[in-house]
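This part shows chain A:
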Amino acid sequence: MSQWKNFSKGFFKENAVFVLFLGLCPTLGVTTSAMNGLGMGLATTFVLVMSNLVVSIVKSQIPDKVRIPSFIVIIASFVTMVELVMQAYVPALFDQLGLFIPLIVVNCIVLGRAEAFASKNTVFSSIIDGLGMGLGFAMALTILGGVREILGSGSIFGFKFIQGDGMLVFVLAPGAFIVLGYLIVLINKINKKTA
Partner candidate 1 sequence: MLKTFPKGGVHPAEGKYSANNAIETLPLPKTVSIPIAQHIGAPSKPVVDKGDKVKVGDKIAESAGFVSANIHSSVSGTVVKIDNVMDSTGYKRPCVIIDVEGDEWNESIDRSTDLKKEISLTDKEIINKINESGIVGLGGATFPSHVKLSVPDGKKIDVLIINGVECEPYLTSDHRLMLEKAEEMLIGIQILMKALNVNVALIGVENNKPDAISNLQNIVKDYPGIEVHALKVQYPQGGEKQLIKALINREVPSGGLPLDVGAVVHNVGTALAVYEAVQKNKPLFERVVTLTGKSVKKPSNFMVRIGTPVSNLVEAAGGLPEDTGKIINGGPMMGKAVNSLEIPVVKGTSGILIMPAELSKRKKESNCIRCAKCVSVCPQGLEPYLLNKLALLEKNDKLEAGGVMDCIECGSCSYTCPAGLPLLDYIRLGKSRVSQIIRSRKQ
Partner candidate 2 sequence: MASKKESTFLSMVLTLFMVTFIASAALGYLYEVTKGPIAESKLAKQNNAIMQVVPEFDNEPGKEVYSMDVDGGTLEFFPAKKNGELVGTAVSTFTNNGFSGNFEIMVGFLSDGTIHNISVLEHKETPGLGDKMQKSKSNWSVQFNGENPADFKLKVTKDGGDVDAITASTISSRAFCDAVDRAYKAYMEGGKK
């Protein structure tokens, strides 16, 4: 597989959110606005890339039985780093994302990629894979956040374009589920057409 393909598959063909249905908790939880989605997506991307990198480096040194705990510790370390750094330098975003930052650790994508890809591939392709999957995830979150923001608040990236409120349901829990449901249908359609 060429590295380009390796990178780009995370956007459509194997998009974590729309196609593989992974990492749904933050996907639904933080996407009340496009900005939040983007922030969460980038945080996850960082963790993904770094954990993929480390896992692919140390893979041969780790016995099978403690593979999963070791991976989890590696991932959790990076998550904690993100946590600390965000708390220090972007406290506002950190407050917005709240609980979901520590929960990156249990995001199935991160562990999934470490398990399925990084533990079997070279360092370079692992980074590319992590970057692709992560940015694909960020893209999905931004789209979802964007749609919810447009419909729910009448703004995009905080820029208000209608007077008053939008349809509030979309910034609340039910809207998250419904928008994601229809987005999946849409992405499937697009994927099928390009296939």
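One rule holds for everything that comes next: a contact is a pair of C-beta atoms (placed from the backbone, for glycine too) under 8 Å apart; a residue touches a chain by one contact, two chains touch by 3 or more; residues count from 1.
Regarding selection, all candidates are chains of the complex that A comes from, given by their letters.
Please read all numbers here as calculations on a predicted model, not as lab measurements.
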Numbered candidate touching chain A, per complex, among 1 or 2: 2
Interfacial residue positions of chain A with respect to candidate 2 in the complex: 32, 58, 60-66, 69-70, 73-74, 76-77, 80-81, 84-85, 87-89, 91, 120, 152-153, 165-166, 168, 171-172
